[in-house]
Structures are given as C-alpha cells and as structure tokens.
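Complex shown without one protein chain; remaining protein chains in place.
Moving on to chain A:
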Amino acid sequence: MKLSRRETLGLIGGAAALGLASPAIAQNRKTVVGAMNLTSHSGSFIALERGYFEKAGLDVELKFFQAAQPMAVAIASGDVDFGVTAMSGGLISLAQKGAVKVIGGALAEEPGIDGQKLLASDAAFQAGLTSAAGLDGKRFGVTTAGSSFHYMGSKIAAAEGGIPQFVPLQKVGAVIGALKSGQIDAWSIVPHIAKPLAASGAVHIIGNVSDFLPNYQVTTVFTSEKNASGDKGLTEAFLKGFSDGVADYDDTMVDRTNGDEAVDEMVKLIHNYVYADRPLEKAAPSIINGSMRLNRGAALNMASLGDQLAWFQAEGLVDSAITLDTIVDASFVETIDG
C-alpha cells in the first residue's frame, strides 16, 4: 500500500487528535519503572505481578539496573519514570539540577527487625576487629564515594569515634570479592547478602546497622521533576500501585500476619526477580532473610533524609547550599518524624 502525501498528513493529524483526546490518566498508560534484583525492590515486583499497577491504570515495564547511580541518570534523562534507590550523592546532585525528585520512602531500618549488617573480613576479625569500635583506620569497602555504604560506614565509625579509609570498588560483587579475600577489612550490607557470606566463614557479622542508625531511611522512591510537578496524576497512580505491593510485602514477609503459606507464595513471586539463577529451595532462605521493612504507603522519614543530606554536605560531597525541599517533594505521601 502506498500512501499519498495528503493521506499521510491526514493519518498523522488523526493520530495527534487521538492522542489529545485521551484523558490525563489513561488506562494502561505505559510507564517504565527502574529496579534492581534485590528484595528491597519487592514492592515493585509484587505490584506488577499482582496487577496493582494495572489497577492504578498503569502498564508497567520493569527495567533492571546493576547500580543505583545509572538508574538515577536514566530517570533524569527520561528513559525511566520511577525508581527506588538510596539517596546517593549523585541523586542529590541531579535533584539540585532540577532533574529528579524524591517522592516517597521504601526500605527502612527498624529496631527489632533484622536489618543491614556490619561485616568484617576473616583476617581483620582475627586481628581484633570484632565490633564497630575497631573501625578507625580500617579499610571499609564502598561502591562509590557518596553511596549508602559510604554513609553507613562513616556514621557507624563516627559513633565510636573512628574514621575508616573508604575503598571505592564500583560494584557490589567486587566489594564481596575484596572482603572475602581480605583486601578490605569491613563492609555493611543488606541481610540477604550478609548472612550467606557469614555462613561461609570467610566473613563475620560484627554489628547491626540499626544499632547505630535507627529508623535509617535506606532507599527512597523517586521520579523525574517533570513527573513530580507536571504529571501528578501519573505519580499518584504509581505510588498507589507501589504502596499496595509494599503493604502485601510487609504483611506477609515482615509482620508475618498472613501465615507460612503466603510467605512461600510470595517467595516464589520474588524469586522471579531475585536470585533467579538459583533453584527456589536455595534462594528461599536468602529471600526470607532479606525481609526488611518497606515503609507503608511509601511514607518518608524526613528526619533520616535530613541527617543524610547533612552528612553529604559535611563531607563536601554535595553543594552546601542544597536544602531538603530541593530534593524531596513530600506532598504525595505521609511523613514520619516531621
């Protein structure tokens, strides 16, 4: 079939009119959500698999990333609409440039719930690094400067009056390798990675992150500035679907109010995304071990975010003139601790 120029123009016009005619919150609106293969992203997995996103009018496609930083850049460039990751230095800089906005909270430390662990290599452990008190001058592994590991290491050591050396290794895999072979002395990581490592004997758990940083808001939900201020309908729809997923996760995996059968079912669901390369029987304990609180309703702990921002500024990693308002749009969700 060959279209004349006039027919082509007519078609283009028709298509444009069709686009204009559709309502602001269209059914099955195409939305790209950034995720990583970690249990802390279960809110998105569950919302997608159980149709909560669909119910909110979104046709969600998950896009996977190996690190938080590329995800933040992808949201700034508009390739991804929503993401869940730690408030890293890169995220703050992008927010300062008016590209991204934090709109909700996700993973959080909660006293009484098994959270992130402080690890020591076997060599360092044998040499006396058995608690956070010994961190001064030790080599602490981080992915990059300004990552959540950098924040945790610095805060934990400072609580005991120490200053470790931070060794950037870019990837979580590289940090694990360096810790196992004793090239670095200490690290902190989510429990589903920490516990199997400790079980192997090459690494020792020497503390809980929540003892030093109670209620630490580990990861946040964020989106582009354009979505946060210009497309509030889309943002609200996403948060609705995401919160439903989070509520299921907390009920089943953290508070265990739905019984063991529900746990098994949810582990199966999460296993599609986390440790998918291992058989379910092997992956299940790790996934269950990794159950940490995701904030209900994507609530934001502003006090923790304020503390994180203050640390970034004190370390000279971000501009000291940035205020929390520049980074966070707290109008979408409830806030905790002011």
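Definition applied: a contact is a pair of C-beta atoms (placed from the backbone, for glycine too) under 8 Å apart; a residue touches a chain by one contact, two chains touch by 3 or more; residues count from 1.
Note that contacts and distances are computed from a predicted model.
Novice: According to its UniProt record, what is the protein name of the omitted chain, chosen from "Methionine biosynthesis protein MetW", "ABC transporter permease", "PQQ-dependent catabolism-associated beta-propeller protein" or "aminomethyltransferase"?
Specialist: "ABC transporter permease"
Novice: Which is it among A:181, A:200, A:272 or A:323 that touches the chain not included here?
Specialist: Of the listed residues, the one touching the omitted chain is A:181.
Novice: Among A:190, A:234 or A:318, which residue is in touch with the absent chain?
Specialist: Of these options, the touching residue for the absent chain is A:318.
Novice: Out of A:44, A:85, A:116 or A:144, which residue would touch the omitted chain in the full complex?
Specialist: Touches the omitted chain: A:144.
Novice: Pick from A:99, A:186, A:228 or A:287: which residue touches the chain that isn't shown?
Specialist: A:99
Novice: Since one chain isn't shown, list which residues of chain A touch it in the complete complex.
Specialist: 69, 72-73, 76, 88-91, 93-94, 97-99, 143-147, 165-170, 173-174, 177-178, 181, 183-184, 317-318
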